[in-house]
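Of the protein chains in this complex, all but one are displayed in their positions.
So that you can tell them apart, the chains are marked A and B in the order they are listed, and the count of residues begins at 1 in each.
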Amino acid sequence: MNKVKGVIIPAKTGIRKTIIDFLEKAMEKGVFDAVIIPMKLPAGDSFAYVLVEDKYLLKNAIPLPPTMFVQGAKAISSVTRLGEGKMKIAAIMRPCEIRAAIELAKLGQINLENMTLISIDCPGVLPTSDFLSNPEKNMKLFDDAAKNLDDKIMRPVCQICDKSSMVSGDIHIGTLGAKKDTVFIISNSKKGEDIADKLGISLKDNIDSWQDKVKSISEEKQKKRKKAHKDLKVKVGGLDNLVEAFSHCINCHNCMRVCPVCFCRLCYFDSDKVKHRSDDYLQKAEVKGGMRFLPDTALFQMGRMMHMSLSCVSCGACEDACSMSIPVAQIFSMIADETQGLFDYISGRSLDEPIPLIAYKEEELEEMEDAND
Amino acid sequence: MERKIGVYICECGPNIAEKIDIDKVIDALLPIEDVTVVEKFKLLCSAEGKKYLEEQIKKQDLTHLVIAACSPTEHEKTFMEVCENSDLNPYLFQLANIREQCAWITEDKDEATKKAIRLVKAAIGRVRYHSSLEKKEIESNPDVLVIGGGIAGIEASLQLASSDRKVYLVEKNSSLGGLVTNFEKTFLGMKSASDVINRKINDINTNENIKIFTNSEVEEAIGFFGNFEVKIKRTDNENGSVEFDVGAIVLATGSTLFNPDKTPRYGYGKLDNVLTSLEFEKMNLSGKITLKNGKAPKSVAIIHCVGRDEKGYCSEICCMYSLKFARYLVDKIPNIKVTNFYSDLCIPGKTYQKFYDETKGNNVEFIRSFDVEIIKKDNQLNIRYKDENKVKKSLFADMVVLSPAIEPAIDASKVAEITGISQGEEGFFAEEHEKINPISTSTEGIYIVGCAQGPKNISDSVVQSQAAAGKILSSLVPGRKIEPEVKTSQISESFCIGCKTCISVCSYGAITFDEAKKISVVNEVICRGCGNCVAACPSGAASLKHSKFNQIYQEILEAVK
Partner (left out) sequence: MKGKNQNTDVLVIGAGIAGIEASLMLSKADRKVHLVEKTSYTGGNTIKFEEVFSNMECSTCMVAPRQQELLQDKNINLLTLTDVKEIKGSSGDFTVKIIKKARYVDMNNCIGCNACFEPCPVSLKNEFEEGLSDRKAIYVPCAGALPNVPMIDTDNCLRFKDKKCTACQEACMFEAIDYDQKDEKIELNVGAILVATGYNLFDSKKLNNYCYGKIDDVYTSMEFERLYASNGPTEGNIVLKNGKAPKSVAIIHCVGRDEKGYCSSVCCMYSLKFNHYLKSKIPEVKISEFYTDLCIPGKSHQKFYEKMKETKVNMIRASDIKVVKKDKDIAVEYRNEAGKKSMNSVDMVILAPAVEPKDDASKLAKALGINLDEYGFFKEENTDVSSVISSKTGIFIAGCAQGAKNIQDSVSQASAVVGKILSMSN
């Protein structure tokens, strides 16, 4: 793990303006050629990640938007899918989005060579439908909630997120535990240190107050998380409960499409392999008495879980997108904790850690071997 | 084209006929639309049976063949040949095992018959989705690259050259011979080592089939069995690289000794007159065994198993060469006292016990000891140890010789990376199979011999070199084409998303990454059709010929209907 170093910078103009200042300066000095940052779009009440080359446009940027229309990692994945470009880009995103980006980098979907990942302490994010019910009011509610560290209105998975300040990118902006009108700039990698260097920033300040605050919030959340998962396991554990939990699923595949870690060009569950001859459907109906259409919804859920669980970052994008209001993120996130736990793996923690799916070790999961011994 | 599937059921004597109601099976299969004919026959693998099948294929104009009989390991090859002889592609055939997997294990005839019907229907369901597959043939280069010019590399080169193969022998040092050039004698028979090695070096230098590159290293070795492209460069700052093609590569990079600096309790590097075995060999070869002060030692302690705990394996030859050292000393220095400190005596060869019995004597003592430590006491070397009963003891000696563990050569990892073969946990090159294939590696055409594969003595290194020569001479024949695996993996260009999961699970290095298209590509000549990539691919872009999703799915569907 990298050594984390930080500096305290003044933030008299507010966190948002301070961050934008920082980025503008960096662009001026040529440290970055472009920045990917959320902005409020001129049309309607939506936000989107915008690749900004003209630094003056940064004035309108909102580093911590109240909703996550597009998961950040998904947004930046198209930029470097076919290899790095010549531009040096900085991406500002929430920790879970950064983590997803790192997972995608391990899978060859994002090239981080000329990309700097900047994260920020995250207060959570509103479910999109909630936000859209009254955008103006909810924007204010979100800002207040963020200031007061109150997560009641955030996504269910945000409410039990213990990694809301996890640092796995290059630079992190620490708002927690900072004295009034200051903010921490924390470097987590050589890239981060080089950038600080180029900007004339010396990373020698004591960041204990940030680390302590982060630790206490994380521990509290962990307790909530454990309990929530325990309760959820009872609710959806076992075949019958599981089938019931996904009984509303209509195979729209929205969850898969918005998931940053589901990166396949053609999902297995959209391919020929799940399209059968009518005789085969008839036979199945014969055997069981009847057959539900659209078929294989539970299969899709379990299959997707199996494919991406080790990389799941519990961002909650899937639940937001579910057209049938199934608590997908809560269920998948609970399972992800367990599968990743089997390998002592945390998705997106470090670029150097290979995903257990593709790392072969001779001695692992020995408790699964020799079931008959 | 209309499908015409022919199904033939073998009675196999009482084996199948008595346990399964074959007529019932035939009745169950006849109604299937694309099944043209269902017949039974006494013994399909017999000469008459094969003739009958060949006639039937032609007469019935069959497009696919299903046979219900014994296990594929018995006769799949036989019936595939029958197909070839009748101009039916041998992969448009499926063998249903109703003997080992049905008749032989099911008591009740009714149950066995029902199961047999399912098994044959499953085979029919599968064969519908079979595609014709063609055998491939590629040219091969019969020449060989040998990396390492020690005794193993020299032996392999000579053996291959005597069969008129062209051999390229690459040695990183300036002269050939490796470690053996440092020995005065070999412990098997106390024969002159220089006789052995010099004779071989002379043979190699005068052999026209062997091209020697000293002061050289292999920079690149890309390709596959029968077709490796090799690039060699000089290690002594001279310019120029050489390129050539070979069909096989032998890795004979040898070994080095564990550095006793890592085990400070032996005082190596700090105390005078504490030597490693190699340093002692060199001293002995130079003619005079002396202490730092120029005088001959009156007592020598030889410490076995140095670094054994750290490395985690027994290096096999040290007990024997320690005995050899005792002999050197006793023969050359009158009245010398030699003490061997060992933990377990490892002397497995048939003449080794005799050698030990004849070496042990008045002046040569063997002490089973633990926790050995060397310190300086009263200006002398003092060996402190615990004996068999855990009692602390000590002994003075003028000189201490350490027998360190044998490790792979320093650049073994580099060579492994260049040739793409794996190393075991201990760093030695990994053989294909510990018991029955210790010379081959998982890359076909690359062989490992001598101490590069694991610690061993000269005789066993020589045997392995000759074995590698045997493998190469029998499988890489001049003029003979190589037939790579037919049932290989394929990766769909449009569905591959370039996550490289397949590359990390391929044990044969058969998949490469196309940087331009950002997709993985299978080299069908190296691919062995194991299917790992197909199982691992998250997007289903990889599929295995002759084990396609539909083939297996339909087989299962019919089996469980």
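Following the convention adopted for this analysis, contacts are C-beta pairs under 8 Å (C-beta built on N, C-alpha and C of every residue); 3 or more make two chains touch, one makes a residue touch a chain.
None of these values were measured; they are calculated from a predicted model.
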{"item": "Chains on display which the left-out chain touches in the complete complex", "value": "B"}
{"item": "Hidden-chain contact residue, picked from the options B:E33, B:E238 or B:E388", "value": "B:E388"}
{"item": "Contact with the hidden chain (one of B:L133, B:L188 or B:I375)", "value": "B:L188"}
{"item": "Residue of B:N335, B:S474 or B:S494 touching the missing chain in the full complex", "value": "B:S474"}
{"item": "Of B:L133, B:L271, B:L291 or B:C314, the one touching the omitted chain in the full complex", "value": "B:C314"}
{"item": "Hidden-chain contact residue, picked from the options B:V7, B:L88, B:V146 or B:L160", "value": "B:L160"}
{"item": "Residues from chain B at the interface with the omitted partner, ascending", "value": "12-15, 43, 73-74, 77, 159-160, 162-164, 186, 188-189, 191, 196, 308, 312-316, 344-354, 388-389, 424-426, 428, 434-439, 454-455, 458-460, 462-471, 473-475, 477"}
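Note that in this section only the chains that are shown with their structure count from here on.
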{"item": "Rounded Å distance between chain A and chain B, as computed from the means of their C-alpha atoms", "value": "45"}
{"item": "Residue ranges of chain A touching chain B (in the complex, touch as defined)", "value": "81-83, 107-109, 263-268, 271, 273, 280, 283, 307, 354, 357-360"}
{"item": "For the chain B and chain A complex, residues of the former touching the latter", "value": "494-501, 504-505, 515, 518, 536, 538-541, 549, 553, 557, 561"}
